[in-house]
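Questions regarding the structure given below will be posed in turn.
Every protein chain except one is present and positioned as in the full complex.
In order of appearance the chains are A and B, and numbering begins at 1 in each one.
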Amino acid sequence: MHLGDLISAYLDSQVDASERTLVEAHLAGCEECRSELAAATVGRKRVRELPLLEPPPGALRPPADVVPLRSARRRSLVAAAAMATLVVGVGFSVSAERAVPLRLDAVVDQHVARASVDPGLNVLQVQAVVNR
Amino acid sequence: MIFALTLTLMTLLGTLPAPDLVDDLDDAADAEFVGRQLVVCWGADGVVAHVTDIEQSGGMTMVTGPDGSFVIGEGKMIEQWAGGVRYLEMAPSSDWRLWDGYRVQEGLAGVADPAGSRAIEIRQGEALRARFVLDGATATPLTTEIYNGQGSLYRYSTMLEVGPRQGDTMLDMDDMPEPDHRDHAVAEEVPQAAGHYWAADSYSAPGGVQVFFTDGLFRFSIFEVNRKSDGGGLNDAPAAEIGRHGGYHRLYTPGAVSVFWRTADRAYVLVGDLPPDHLESVLSDLPPPGRTNVLKRAWRWAFG
Partner (left out) sequence: MASNEAVPTWEQVANDYGRTIYNFAYRLTGNRDDASDLSQEVLLRVRRGLANYQPGSFEGWLWRITRNAFLDEVRKKKRRPTAELPDEDRSLIATTPTPEDVLSQTRLSSDVQEALLALPYEFREAVVMCDVVGLSYQEIAEAVEVPVGTVRSRIHRGRLLLREALEVRP
């Protein structure tokens, strides 16, 4: 079973909560659907990045006085995400000795922490720690 | 007519002010928003992608995954999960700058971008390497595009849904434990430059030393560790030949690439967001994969 056109509906946020869960669960385990997601993403992106053109003068001949044109592009706003419950536990200190086994999650954390010092898009940097 | 068009284009681009990248990036980091972000990466082994809930406030960015949340910003990395909190803070020892091989230009926003959105393009020579679209009013990063050396998309991210934050403070710093810091340290065999990237600072890390490289746009870290290390499991990642050498293990996740390899004397982990052609040139300037020299080992064992 593959996702098919549910993929585009998902990209356009035209799915309900249960469909969204289904899509995300399936994508995690299906290479073919991920490729199809990537292809649909590009097809969607290329059209959405087309420039907004100004109509040439006279293209929208009004019946009365000339009125200025404004963009009608709408944006759907999402409600605020629920805040994750903060649980404070015991922090742990990490030995810096070379004998300590390397943990990939700790390595990525340290890279991302340092990277966040410099000007950059944290929305991209932070993605490195998810799924690490 | 093509000449006339080109001339018009040059004049047009010449009259558009070159964006100040630092200002734009700082504005983007200060934007307050909440949303869902899709990230897709076209790795050598196939496409990887995920969607995350993402929120940004007070200069910090939070991503919520199934097991917990991660907050980064201003040198801090805070991970919260059911079992506790991990809080790491890094202090830089060098200033940021942008490699002079990059040119920053104002691009055109797309028809689907909100009115007033800005597109910032970063070129390496003639090739577009990165494009960021920021919301005009809030500087919220809406889409990002990273291109490989052949003009194809390497990584793409877009907000599937985005809007202003409502409600409480995103993160209560008063509840945080004291952060872990990292001392500065020196690696034994990592050079100060690789590809066109430079080493900005280096720190002690669990298991070895971290050397942080940047070119102002992309960044990666090299971790120099004990040769016996399994790279935190990266030893099991797909084997890859990169440049002239085999013996690497490489893993793509939507946000970063990780590479692990062993040289004669030690092991290395590279983690970063640099595109494949940069990765190849960087690795060609680092110690390549190699077998430990049996005679060298015997010598060391005999003479310490």
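Going forward, a contact is a pair of C-beta atoms (placed from the backbone, for glycine too) under 8 Å apart; a residue touches a chain by one contact, two chains touch by 3 or more.
Remember, predicted model here, so these are calculated numbers, not experimental data.
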Contacting the left-out chain in the complete assembly, out of B:21, B:49, B:77 or B:112: B:112
Positions on subunit B where the hidden chain makes contact: 1, 5, 8-9, 12, 107-108, 111-112, 151-153
Contact footprint on subunit A, counting only the chain that is left out: 4-9, 12, 14, 36, 39-40, 42-44, 46-56, 58-64, 67-74
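By our rule, only the chains that are shown with their structure count from here on.
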Length of the line joining the C-alpha centres of subunit A and subunit B, rounded to whole Å: 16
Subunit B contact footprint on subunit A (complex, rising order): 11, 13, 24, 27-28, 31, 34-35, 37-38, 41-42, 45, 47-52, 70-71, 73, 75-81, 83-84, 86-132
Subunit B - residues contacting subunit A, complex: 21-22, 25-26, 28-29, 34-40, 42, 46-56, 60-65, 68-77, 79-92, 96, 108-115, 132, 141, 143-144, 153, 155-158, 160-168, 170-172, 175-178, 180, 182-183, 185, 200-201, 203-208, 210, 212, 214, 216-217, 219-221, 223, 225-226, 229-234, 253-256, 258, 269, 271-273
